[in-house]
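The complex is shown incomplete by one protein chain, all other protein chains being positioned as in the whole.
Our next item is chain A:
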Amino acid sequence: MSGQTELELAGQVVELVRRLGGPAAQAEAVVTRADLALTRFANSGIHQNVSESTVGVRLRVHVDGRTAAGGGSVVTADGLSALVERTLTAARLCPPDPGWPGLTPPMPTPDAPPVDEATAHAEPDQRADRVGAFVAAAGGLSTAGYCRTAHRSSAFANSAGHSAYGRSVEAAMDGIARRDGADGVARRSADRLSDLDGAELGAQAAAKAQAAADPVELPPGHYEVVFEPAAVADLLQNLSFYGFNGKRYAERQSFAEPGAAQFDRAVTVVDDPLGGSGLPFDAEGTGRRALTLVEAGTTRAVAHDRRTSAEAGAESTGHAVAGGATWGPMPRNLRLTGAVAGPASAVGRSTTGAAGGAVVDADTAALVAGVRRGLLVTDLWYTRVLDPKSLVVTGLTRNGVWLIEDGTVVRAVRDLRFTESYPRALGPGAVLGLGARAVRQPERVDGAWWAAPSLRLASWHFTGGASG
């Protein structure tokens, strides 16, 4: 393994392209070292415990008007030469690329939040101990989930003379407690492993599982809902991937219409990549910064990389990803801004009886208190898009649903299937309340997260019950 830094390696790759491809060859390289670890538990014991120490090189070249990309894990001199040679060869055999947007010119790289070294170098014992605390706090209920840590050190260089370097860390924990087939969940993403309290999360999951016992089946139909942050995260993810994606927007496959009041005035959505620990540049070296996508209900922007921004006559917003020519630029750090924080309500005030653990925070309690008849939904699962333009999505509830009557959670409900247009459900007049405190939810890979408070919606279309 080379002892070179990521920046040295990236520069070496760019220099190899110049040497082998000629002075006119354009190149951009990203070199990333990563230490990723995930401790997974099920049936209240750790059953899978993995870690990896990897290095990867991504290269994109543009030569003679043609473009190709390549990647590799071998960073020896021979390995890098082979990567450069095959990528140049591929580019020369490709048809012309008239949409090539050019390389990112030299520009300052934004300051990123400092990296927590303890998280970057966390040991398996530390993750296991948090799992142990989660299991213990569940009070004998069966538990399952994970605790993970991730550390990336990444450098960018291109043949236009631009370079950048940054690091990121993330810690996340996601677990369920189970009682007679009813599950409760607790999920967090943080910049520091020390911010994750396994006992707190385990107790929360257990309380919700206890409250989810003995569910009844409700008929499908339109219900008013209170979504907890885990469920709201799914809304943000789908809005991002299918709506605020500059490529889909250019293709007219997105619902987004910048300048139009497409959402309720309570909705403000900001992509905030440096609001947590994150790399300060994208795959094209463009600096990442906060981007307001929706402001008080009005769509303001979609995400761009250099290619989609050139098509749109705009500037890159720093959302380029590897493979972006196919999938498009997507914001992955969305924050749904909550209401102004007021005094906290008493947690659980709006619940009663066996469902008493269903509500775990003051925000949700306040929203539930305003519902005459509706459902409290913890989490959404297996959501898939029926039509990308209208963003009609089907999926199911998971990890706890409860019936609300007259501001009180009265009983657990079996999971329901829904089919709903996400923009329509969040449209003008549709948002009846928003909590004050956003809770950061992890995505399946580190570096992406969705921060949202609880959310009260006027109507959600449930199209099937647990029995079909």
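Criterion: a contact is a pair of C-beta atoms (placed from the backbone, for glycine too) under 8 Å apart; a residue touches a chain by one contact, two chains touch by 3 or more; residues count from 1.
Note that in this section contacts and distances are computed from a predicted model.
A chain of this complex does not appear here, and its UniProt-recorded name among "Amino-acid import ATP-binding protein YxeO", "Molybdenum transport system permease", "Dihydroorotate dehydrogenase" or "Metalloprotease" is "Metalloprotease".
The missing chain, though absent from the display, is touched by one residue of A:12, A:26 or A:67; that residue is A:67. Considering the full assembly, A:90 is the residue among A:7, A:20 or A:90 that touches the omitted chain.
Touching the chain that is not shown, out of A:20, A:128 or A:458: A:128 (per the contact rule at the top). Within the entire complex, the positions of chain A that touch the omitted partner chain are 1, 36, 38-56, 67-74, 82-83, 86-87, 90-91, 93-95, 97-99, 123-125, 127-129, 131-132, 135, 142, 144-146, 148, 174-176, 178, 183, 185, 251-253, 323, 325-326, 381-390, 392, 394-396, 398, 415, 417, 419-421, 424, 444-445, 461, 463-464, 466-468.
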